[in-house]
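Dropping a structure here in structure tokens format, bear with me for questions.
Excluded from the complex is one protein chain; the other protein chains are retained at their positions.
First chain written, first letter: the chains are A and B, and each begins at residue 1.
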Amino acid sequence: MLLTGIAFYIFAAVLVAAAVMVISAKNPVHSVLYLIVCFFNAAGLFVLMGAEFVAMILVIVYVGAVAVLFLFVVMMLDINFQELRQGFLQYLPIGGLIGLVLAIELLLIVGTWVIAPETSAVAAAPSPAIDAVTNTEALGRIMYTQYVYAFQASGLILLVAMIGAIVLTLRSREGVRKQSITQQVQRKREEVLAVRKVPTRGGV
Amino acid sequence: MEIAAIFLPLLGAFVAGLFGRFIGDKGAQIVTCSLMVVAAILSVILFVQIGFGGPEAARTVHLFTWIDSGSFEVAWSLRMDTLTAVMLVVVNVVSCMVHIYSIGYMSHDPSKARFMSYLSLFTFMMLMLVTADNLLQMFFGWEGVGLASYLLINFWYEKKSANDASMKAFLVNRVGDFGFALGIMAIFLIFGTVQFDEIFAQVPEKANATFNFLGFEVHALTTACLLLFIGAMGKSAQLGLHTWLPDAMEGPTPVSALIHAATMVTAGVFMLARMSPLFEYAPDALAFVTVMGALTAIVAATIGMTQFDIKRVIAYSTMSQLGYMFFAIGVGAYPAAIFHLMTHAFFKALLFLGAGSVIHAMSGEQDMRNMGGVWRQIRFTYAMMWIGNLALAGIGIYGVFGFAGFYSKDIILETAYADHSWYGTMAFWLGLAAAALTAFYSWRLLFLTFHGEPRADEKVMAHVHESPLSMTIPLGILAVGAVFSGIVAYPWFVGHDLAHFWGGSILMLANAEGETIIDAAHHVPGWVPWAPTVVALAGIGFAWLFYVKSPDLPGRAVASIRQLHGIVFNKYYFDELYDALFVKPAMKLGLGLWKGGDEKVIDGFGPDGAANLTQRLSGVASRLQTGYVYHYAFVMVIGVVALIAWFFLSAR
Partner (left out) sequence: MVAMPDLLPALPELFLACAGMLLLMIGVFRGEGSLRLVSWLAVGALLVTGVLLVLGPTERTVTFSGLFVSDSFAVFAKLLVLTATALTIILSQRYLETEQLARFEYPVLLVFATLGMMGMISANDLIALYVGLELQSLSLYVIAAFKRDFAKSSEAGLKYFVLGALSSGMLLYGASLVYGFAGTTNFDALAALFAAGETPAVGVIVGMVFVAAGLAFKISAVPFHMWTPDVYEGAPTSVTAFFAVAPKIAAITLFIRVLVDPFGDLLAQWQQVIWFCAVASMILGSLAAIQQSNIKRLMAYSSIGHIGYALVGLAAGTEAGVRGVLIYMAIYLAMNVGTFAIILSMRVQGRMVEEIRDLSGLSKSHPMMALAMAIFMWSMAGVPPAAGFFGKFYVFMAAVDAGLIVLAVIGVITSVVSCYYYLRIIKVMYFDDLTEPLERPSRAASLVIAGTALFTFPVFFIFSNAILTGAATAAASLFQ
């Protein structure tokens, strides 16, 4: 128990520190790298809770795909972030004030953290006990039964996202040579090959 | 069937009004007239079903809910009982005749489709009024006929006099409508509903309810009834609010016949009859109605004697007859009033259309001083006018046969006599006098128009011709009504089949002896039924003496009572009085408010000031829209923070 406690505080502290660095780092590439650190630590927290599946997905999807994609985009676009930051100081006073008020408000909420008895009754165990069934199976069960609606709807959202990406970016450009395998396969010999008699010594 | 009878005219109005240009004048006339004929036939069938079917035949056709807001619920329904059925027949038949008549009468007018559309619209509105199931729907029809009447009086809108007349009609009616609207509100206040059935069911228990007004306890029902009667006075041109009716004759003659004689002006009578369960419990209001009705009858008749415009004479006659109906209601004889309404619709429409035929023949001349001696050229019209006059004067032999007006006027005078109250007696004597005057001015009109030396110029006289068939056929049909509607309908309307006929549509409380006023009217002394006929004949005799025997007599008579004649000829100076009392001060007040109040004070601080302020605020609002995404995001965050902060601050 002590070990998990220590691990939790380490993960949590690093996570928060890295999150701060994400938004304060001067170099955008550094920001993305800090983001990757965040993801790793969050995955660690999930592991501590016994949610290995979510932890691994977080590493694979967010670190392996999303963050790397970010990295590529940031490096390729070559934006001058210094310029973008120029308005920062101008908005700092009022922005800071609003941030402060929001923080106080959220602290007030945390200060009144009481879970009513009715609440804990409603908050039933989300899944079978951890030792009864594996993480993946439990998630799978829940997704395909109780939350099948949300799962399918999410699928539709992804479909729409895909259509959107295609609609907004795909262009059929003129004069681009494309490979058409059916055309290649269906080519007849007569259409492309002509046998000519070449007179000797006459050249072609 | 009920729906068809009521909505066909609306359909006609739509088609003629919106597509008049596509289907042409002929098309518009055919469409509206044929729809009206169908509606008229349907309403006759309905009348037979409901009137002779006994009390069970009455019904309500629910169309749909109109307003439903909390406790205030109003539905569109058609209330089908005998009272409605009678009105349906009157409105649809007369309107049908007028539609057909208009084809001939308006043949020289450029905008026939518009005219037909207005006529049909008016008919629909009138039907809405008479079939109303609640006061609000009735008010809708009430305002609707007012609008249609305005449009039709102003039909020849190039004429300034027509403009003025329509404006006057509209404004004077506003006064009445204001009373009506207040009456509706008072009723809603007393009963909490505007539905007829629900009101009538509650009347006995609310009979002694009172309002507290400025510290005075006033009888609630009396107040409501008086307010309603003010509405009726406006629409039915009773003394005080009558000044618009003669001027309304600026409209085309078919309009005068339909609106200002047969139907719309009787709306007040109808409304009072419809509200009979209420009025029966407000005897003071009834006394007031009687007095006003009787005064109107006699005053209008005296004015009618002195006028020279043929249509105005008939208009004053209409007003006078409406007075009869009102004092009949005042003494509690609602069936008699409706009976007279029905017969009057026939013979007055006949008279107006006949007068229209004369005007048509005389190339638009309306002044009787420029007519005369034309009876040989237009014999049919002449005969029709005779029938109309006989019916109007109520000529007949008691117990044998009489023209339509004979029966209805008789029963009204008998009920007035039988009422025995001071106002009933007064109404009887004034009514009797008015009957004599009626006969006098009717035959004065007849003699001046048709007899004597021709006073028109030769060009006009050469053109005098009988009207086309489309005009004479309606005249003929109406004449049949004017001759026979009295004798045929008498037993049902006011005779021994009365209870069976009216069913629950009219309430008459019994007096101390346990008999209703109509029963009492059948037991008056023997001379009473004879009296109207006798005085009418006397009136005719005087008219003959004055205008045929010795045509110089009128001049001398006028000279001997010059002052009195002056008053009567100028219609008792009502117009001048109103002009001095209301119009001029209102004008002055308006000018003062406009120049001083409106432009300086209100515009300065009100609209103009507000507009300036709005403009400036609006500038600020659109400047907030900078176009930067992070500004927008910032505003959103501020919004959330502020809302949460507000919650925290208000919670503590």
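One rule holds for everything that comes next: contacts are C-beta pairs under 8 Å (C-beta built on N, C-alpha and C of every residue); 3 or more make two chains touch, one makes a residue touch a chain.
As the structure is a computational prediction, the values presented were derived from the model and not from experiment.
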Partners of the unshown chain among those that are drawn: A, B
Touching residue (missing chain; options A:13, A:49, A:104 or A:163): A:163
Listed residues B:189, B:509, B:564 or B:643, member touching the removed chain: B:643
Sole residue of B:171, B:189, B:480 or B:633 that reaches the chain not shown, by the stated touch rule: B:633
On chain B, residues whose C-beta touches the chain left out of the figure: 64-66, 68-70, 611, 614-615, 617-619, 621-622, 624-625, 627, 629, 631-633, 635-636, 638-640, 642-644, 646-647, 650
Absent chain, residues of chain A that touch it: 105-106, 108-109, 112-116, 118-120, 122-123, 145-150, 153-154, 156-157, 159-161, 163-164, 166-168
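Keep this in mind: only the chains that are shown with their structure count from here on.
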Residue numbers on chain A that touch chain B, as the complex places them: 87, 91, 95, 98, 101-102, 105, 108
Residue ranges of chain B touching chain A (in the complex, touch as defined): 630, 634, 637-638, 640-641, 644-645, 648
